[in-house]
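The complex appears here minus one protein chain, its other protein chains still in place.
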Amino acid sequence: RDRERQGMAKNTNMRWRLPLVCLLWELAMIVLFGVFVRFGAEADAHWEEEKREMNLTSDMENDFYFRYPSFQDVHVMIFVGFGFLMTFLKRYGFGAVGFNFLLAAFGIQWALLMQGWFHSFKDGKIFIGVENLINADFCVGSVCIAFGAILGKTSPIQLLVMTLFQVTLFSVNEYILLNLLHVKDAGGSMTIHTFGAYFGLTVTRILYRPNLEQSKDKQGSVYHSDLFAMIGTLYLWMYWPSFNSAISDHGDAQHRSAINTYCSLAACVLTTMAFSSMLQKKGKLDMVHIQNATLAGGVAVGTSAEMMLTPYGSLIVGSISGIVSTLGYVYFTPFLESRLHIQDTCGIHNLHAMPGLIGGIVGAITAAAATEDVYGKEGFIKAFDFTGVYQTRTPSIQGGFQAAGIVVSLLMAFAGGAIVGGILKLPIWGDAAAENCFEDGVYWEVPEDEESDVYHMHNPDKPASP
Amino acid sequence: RDRERQGMAKNTNMRWRLPLVCLLWELAMIVLFGVFVRFGAEADAHWEEEKREMNLTSDMENDFYFRYPSFQDVHVMIFVGFGFLMTFLKRYGFGAVGFNFLLAAFGIQWALLMQGWFHSFKDGKIFIGVENLINADFCVGSVCIAFGAILGKTSPIQLLVMTLFQVTLFSVNEYILLNLLHVKDAGGSMTIHTFGAYFGLTVTRILYRPNLEQSKDKQGSVYHSDLFAMIGTLYLWMYWPSFNSAISDHGDAQHRSAINTYCSLAACVLTTMAFSSMLQKKGKLDMVHIQNATLAGGVAVGTSAEMMLTPYGSLIVGSISGIVSTLGYVYFTPFLESRLHIQDTCGIHNLHAMPGLIGGIVGAITAAAATEDVYGKEGFIKAFDFTGVYQTRTPSIQGGFQAAGIVVSLLMAFAGGAIVGGILKLPIWGDAAAENCFEDGVYWEVPEDEESDVYHMHNPDKPASP
Partner (left out) sequence: RDRERQGMAKNTNMRWRLPLVCLLWELAMIVLFGVFVRFGAEADAHWEEEKREMNLTSDMENDFYFRYPSFQDVHVMIFVGFGFLMTFLKRYGFGAVGFNFLLAAFGIQWALLMQGWFHSFKDGKIFIGVENLINADFCVGSVCIAFGAILGKTSPIQLLVMTLFQVTLFSVNEYILLNLLHVKDAGGSMTIHTFGAYFGLTVTRILYRPNLEQSKDKQGSVYHSDLFAMIGTLYLWMYWPSFNSAISDHGDAQHRSAINTYCSLAACVLTTMAFSSMLQKKGKLDMVHIQNATLAGGVAVGTSAEMMLTPYGSLIVGSISGIVSTLGYVYFTPFLESRLHIQDTCGIHNLHAMPGLIGGIVGAITAAAATEDVYGKEGFIKAFDFTGVYQTRTPSIQGGFQAAGIVVSLLMAFAGGAIVGGILKLPIWGDAAAENCFEDGVYWEVPEDEESDVYHMHNPDKPASP
C-alpha cells in the first residue's frame, strides 16, 4: 500500500511532455540547420570545380573514401555498441536500446551545430562533410557513456535535456583542448571518455536515490540479456580500432592508430579474464567484467594510438587498463555506491573514467617522449601539428599541455555535471519511483510473456498487450 | 476437432516440393550463368592491360574500392537488417530470418541475370562487377519488403515463386524508369520501396485470409523477440547512408547522399518517438513504431539524397516521414485490414509504401528546383546526366519525368502484384491453415523449450526435439 502511494506520487506519463520536447527541438534543429548548415566542398555539386582548383586527379582524393568505412564502424559502435551493451538488465532492454537511439539521434544533430560553430564555421555558414559526421558521433559517444551511469533511473525527457547540455559542454571542452591548448586526442580519451564519464558520475551523484534497493531484484541480468549485451561488447571491441583512427591524419597515422588499438584491446582481454577469475572465490568468470573491462584497452590508448606508442607499448597499456577496470568493478563500484552515494548502473567509472584518465596520462607521456629520431623530421611536425604559432613547441611542453587537457576535462565534467544534475533533479521530468527503476513497463508498452513475471508482481495495473 | 480437420486439409509437407524447386532453379542459374555471366573488366585478370588502356595509374581507381564498403553495408541490411527486423513475432523467428535468407540468396542470382540483360549486356555476355552485386542486393531488397506484408502466411515455395516474378518485374520497371524515362533514383524510393511495397500489398490483398484471427495469439511479440527485431532496425538505420550512396557517382555525389540520409534518419527518430508517445493513452512508447517508423527517413530521401537536397531539407523530409509512418501504424494499418482486407504483417505500407511515395515526390521537386547556380555548370550536367539525347532536358521536365516514374512504379506494382498474387493462390504451394500462421513449427524443426507452450496447445503432434 505504501509502495502504491509512492508510485502514484510520481507522474511518469510522457504523453504530452515527451512529444513536446521532441517536436520543438526537432523544429529548432530544422531552423538552425536551415540558417547555418551547408555541404562542405567535397560533398557539394561544385566538387568538379574544386577538384580542378585543388589540382586533384582522382575522385579517390575525396575525404569520403579516407573516412567513410571508419565512420560506419563508429556509427555501429554508438547505436548498436552502446545500445546493446546496456541491455544486460533483465527488464530494461527496450530502454537501453531505445533511449540510447533517441538521445543519440538528437545528439548528433545538435553536435553537428555546436561542433560546426567551433570548427567548421566560415562566412556565417557551417560546412559539413564525413569528418563532421564522425565528430558528431564521437560527441554523442560521451553522452552514451554518461547514460550508462544513470541507466534505468531517468525518464526519456531527462535524457534529452542531459544530451542538450552535455553536447554543448562537450563542444566547449573540445574547443579548449584542441584549439586553445593544442592538445592531440584523436580517440578521445580525454574529450570523450574522461569528460563523459565524470560528467555522468556527477549527474548520478546528484540524482542519488536512497531507496534504490527497492528495485534491486531488477538490477541483475538473465541468461539471454547477458548474451544481448555481448553483442554490444563485441561490436565496441572489434570496431574500436576504427574509432581511434577515424579522424587521424590520412596515411600512416590512421594505419598506426588501428594497429595500436588492436594490440591494446587484445592484451586487455587476457588480463580482464585473469582478474575476473582470480577475484571470485570459485574462480568463475563474471560476465559483467567480460562485457565491460575488456574494452578498457580501447579507451586507454585513445589519445596515444596515433602517436608512436609502438605495439608493445599498446600491449602494456591494454594489460594495465584491463586489470584496473576489473578491480574497479569488484572493489570500487561498491565503495562508490555505499560511501560516495554514486550509483553507477553500468560501472562507467571502471570502463570509461579510470581508463580515460590512464589514456590521458599515457598520451601526455608519449607526447613528451617524442623525438625527431623516432618520428622523422617531417613526421614529428605532422604528428603533433607543430606548425604556425606552435612551431616552437617542444615535446615536453606538449606533454604538459596534454596533462592540462586532462585537468580541464575533469573540471568541465564536475562543474557541468553538477549544474545539469541540478536541472535534472527538478520534479517536472517524469522520472520513476525508486521501486520502478530498471523497468521497461514504465515508459514502454511491454508484451505479455512468461518472462514478465517480475514485472507483474509490482504492477498489477499493467495494460493488456497490444 | 473442427480445427484438426481444417489443419489436415492443408498439406504443408515440403519434402519434395521445396527441394525440387530449389534444385531445379539453382540448376537453371548455373546454366544461365554459364552461358551469359562473365567478369567485368575491373574484376578480370586482364585488368593490367585495361589499366594501361584507360591510362589509370593506380589500382585504387578500380571501382571495387569506391563501392565495396558500401556494398558490404547493403549486404548486411538485406540479410541481417530485413531478416532480424521481422523476428519480432514470438514464434516466427526461424521463418523470418531463414526464409529471408532463402529468398534473398535465390533472388540475387536471378537479379544478376535480369539486371545484367538490361544494363550490362554486351556482345552476348553480361559483364559483372561490384556495382552489379549492389544492384542485385537492391533488387532483392524490394522482395524482402514485399515479404514483410505476407510474413507468416506463406510457404517457402510461395516465397521463391514470388521472388522469381518480382525480380523480373522489378528489372523491367527499373529499366523503364532509369533508361526510358531517364529518371534518377539512386536510393530506390520508387524502384525499390514504392514498387516493392505496393507489389507486396497487392499480393497480400489477393491472398486475404478471412480467418486469420485464429492465429491472433501468435501475431504479437515477446520481450526478447522485440530485442532481436531491434538488431534488424538498427543495422538498417545505421547503414542506410550506405544504401542511398552505394551506386551514386564517385566523389561528391556519394558523399552528399550519405550526409543527407544521415540527417534525415536522425530527424525521423525524434518525430517517431514523439508521435508514438502522443498516440498512446498513457504516453508509452510502442516498440512497433520504434522498430519501423524510425526508418522511414531513409526511404523518403532515397531519390533525392544524391541531389542538393541540403541537410535542413533532409531534416524536414525525415521529420515528416516519421510522423506519417507512425500515424500509419496507429490509424492506417487497422483500416487497411478491416476495410480493404489488406493484412500487412509488418506494416510495410507505413514503412515503405507511404515514405516511398514521399521519396518519389521529394525527388521530383528537388530535381525540378535544380539550378546551375546551386549545382555549378558541370555539377548540374553530371548530377542529372544531362548528356547525349538528354542534354536539352530542363529541371522542370526532369521533375515531370520523375513524377511519371512514381506512376509507372505504382502501375507495375499493382498489375504485377495482382498476377503474382493469383499464381500464389493456387492450392499447390503448401501454405498453412489460418490457425497455423505465424508458427515456425509448420516448416521448421523447432526445439522443445519452455517458450513453446503456445505452440503445444495447437499442435499436439509436434515431433520430439532432435
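Some points to look at:
Going in written order, the chains are labelled A and B, and every chain counts its residues from 1.
Simple rule for what comes next: a contact is a pair of C-beta atoms (placed from the backbone, for glycine too) under 8 Å apart; a residue touches a chain by one contact, two chains touch by 3 or more.
The model shown is predicted, which means the values in this text are computed figures rather than measured ones.
Of the candidate positions A:A136, A:L207, A:I247 or A:C263, contact with the hidden chain is made by A:C263. Interface note: of B:I231, B:V299 or B:A353, the residue touching the hidden chain in the full complex is B:I231. Within the full complex, the residue among A:A28, A:V172 or A:I316 touching the omitted chain is A:I316.
The omitted chain makes contact with just one of the residues A:L20, A:V172, A:A274 or A:A404: A:A274.
Although one chain is not displayed, chain A still touches it through residues 58, 60-61, 65-66, 69-70, 73, 90, 220-224, 226-227, 230-231, 234-235, 237-239, 241-242, 250-256, 258-259, 262-263, 265-271, 273-275, 277-278, 280-288, 290, 294, 308, 310-312, 315-316, 319, 374-376, 378-380, 382-383, 450-451, 453.
Panel shows chain B; residues 13-20, 22-23, 25-26, 29-30, 33-34, 37-39, 42-49, 51, 58-60, 62-65, 68-69, 72, 75-76, 79-80, 83-84, 87, 91, 93-94, 97-98, 101-102, 105-106, 108-109, 112, 128-130, 133, 156, 224, 228, 231, 443-452, 463, 465-466 of it touch the chain omitted from the view.
Note that in this section only the chains that are shown with their structure count from here on.
Chains compared, chain A against chain B: the Cα-based superposition rotates one onto the other by 120 degrees, nearest 5.
Centroids built from CA atoms put chain B at 33 Å from chain A.
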